[in-house]
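The other protein chains are all here in position, but one chain of the complex has been omitted.
Labels A and B are assigned to the chains in the order they are written; within every chain, residues are numbered from 1.
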Amino acid sequence: MTPDPTAPLLSVDDLVVQYHRPGAPPTRAVAGVSLQVRAGEVVGLVGESGCGKSTLARAVCGLTAPAEGRITYDGTPVRPLRVRRRELALTGIQMVFQDPYGSLNPRRRVGSQIADGIRTAAGRGESAAELTTPEDLLTRVGLPASAAERYPQEFSGGQRQRIAIARALAARPRLLVGDEPISALDASAQLQVATLMRSLAVESGAGLLFISHDLSVVRLIADRIAVMYLGRIVETGPTAEVWADPRHPYTRALLAAVPKPDGAGVLPAELPGDVPDPADPPSGCRFHPRCPQAFDGCDREEPQLIAGGVACRLYAA
Amino acid sequence: MTDGDTVDVLRISGLTLDLGGARILGGVDLALQPGRIHGLAGESGSGKTMTGLATLGLLPPGARTGGRIELEGTDLLALTPRQLAVLRGRSVSMVFQDPSTSLHPMLSIGHQLTDHLRHHLKLNRKAAKERAVDLLTQVRIPNPREALGRYPHQFSGGMRQRIAIAIALACEPKVLIADEPTTALDVTVQAGVLRLLRGLCDDLGLAVLLVTHDLGVMSAIADEVSVMRHGLVVETGPRGRVLTEPQHEYTRQLLDALPGRSTV
């Protein structure tokens, strides 16, 4: 099937991912999410703990099986990874994980791990892949070619993350998913690695789904941003617009809570209350108990994500 | 700008630390005044956490220190472990980064609070319980009386950090050392804990040494900022000045590396 060039590379439709607990109804970590990523586009997915963004990332890659909904990559449905090998077409989806210390096999040299990725691309028939070497990829991520002969333990967290990126890129993915790829890094490395991911993805025409709780970084590298709360997307739109004019009360609270290093001594705004247990979400709009603008009916009706990109009854037609 | 009548409650002079053959701290100078938050900034490996641990005498075995750490005139480095144990928790206490490991998982909150109170202040059970309720109210834990009987895992990360702060403040210490107290928290939760710290500092006249790499957090609540690098303080001054007109090259580098540098 020839992929439609105007269709999104990744299309997530009404995705639901559940965890089962013994003797209780399943917890919906992702409770109906729809999202698209286009080729060459960076989509930043932000949210706080318990919002389900990591679960979503894993489901997109097929590492977790969805309970409902569809995930389509380049026209092919994404089937969850089981015992059988991943089908060739889906090796175009690659992931960079949060923990740089778990991302590489401590018993194999860096070069041979990157070579795995090259082999994958070659297996998909990408002729250009045959000419790439691990040393090339290491240089592209800003590491010396000599690193190929060394073992992961000889590198710092930030360097290991770069190696993990090189391995993922070696497979010539058309969709790169980063699950909090910079959270475990030193502050100085965070922006560098994020920018690297963006430039490498965009330059190869791939789409990048960048998941993070760090709003400042996402603001700098994402073209579009999606805000998640308790398993649902509450707002989405071009980054600059969402930043300048956040519409959903949660997005506003989130942006207002980020402390600015401007030396002014301004205390960031607080969002009272706690994130509810995903196993027992509030009725109606999931945010209504903490929402400063909740009004009559917010506790009964759950707003859907309208075409304008916000799921809030304040904006319903 | 510091007030006119500042008497240093904690003064660190020429603190050196050697561990495993490496010089971790090469002569650190810091001063804290009551009611003020002094931020200690730097990247990992700069020695900022070690400075905090040295003040509490919580350094790993094999550590050798030099210099002075004076708490209201008493040199903490010259005390015997027994003498230090009396001061620790009572005059100077600490809050750590990870809320999931900073509280004993198998003891109730009430137990962890009152244990502390009864040991240091020799309060009887009833008085300790009342004080515990007061402390939990101060850190804004809802339903404090009920909370006494609950366990850490029943609270969220932000609440646990507040409880850790309550325990740290139980004996009304003069100095609180907070090592990355909000780094592991969500940003909306962080905002609440930062407000709490600032409020406690203002209301109780507490002196806080806030160790963090996050310059945004520094900017929000610190009065003075010291920047550390490779075991030395490279710059120190009022928060506003250090973050807008850094004098040292390294401080400038740190600020430039920030994504949120430009204001909205």
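Everything below uses one rule, namely that a residue touches a chain if its C-beta (ideal position, glycine included) is under 8 Å from a C-beta of that chain, and two chains touch if they have at least 3 such contacts.
The rule is short, and it goes like this: contacts and distances are computed from a predicted model.
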{"item": "\"Monovalent cation/H(+) antiporter subunit G\", \"Aspartate carbamoyltransferase regulatory chain\", \"ABC transporter permease\" or \"ABC-2 type transport system ATP-binding protein\" - which is the UniProt name of the missing chain", "value": "\"ABC transporter permease\""}
{"item": "Residue of A:Tyr73, A:Phe97 or A:Tyr229 touching the missing chain in the full complex", "value": "A:Phe97"}
{"item": "Contact residue for the chain not shown (choose from B:Gly20, B:Pro81 or B:Pro105)", "value": "B:Gly20"}
{"item": "Touch with the omitted chain, as defined above, among A:Val16, A:Leu81 or A:Ala294", "value": "A:Leu81"}
{"item": "Touch with the omitted chain, as defined above, among A:Ser11, A:Ser54 or A:Thr120", "value": "A:Thr120"}
{"item": "Where the missing chain touches chain A, by residue", "value": "61-63, 81, 83-86, 88, 91, 93-95, 97-99, 102-108, 113, 116-117, 119-120, 123, 164, 167-168, 171"}
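Here is the rule we use: only the chains that are shown with their structure count from here on.
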{"item": "Chain B residues touching chain A - in the complex, by the definition given at the top", "value": "43-44, 156-159, 186-192, 194-195, 198, 213-221, 239-244, 254-255, 257-261, 263-264"}
{"item": "Residue ranges of chain A touching chain B (in the complex, touch as defined)", "value": "48-49, 186-188, 190-191, 213-217, 219-220, 243-244, 253-254, 257-272, 274-275"}
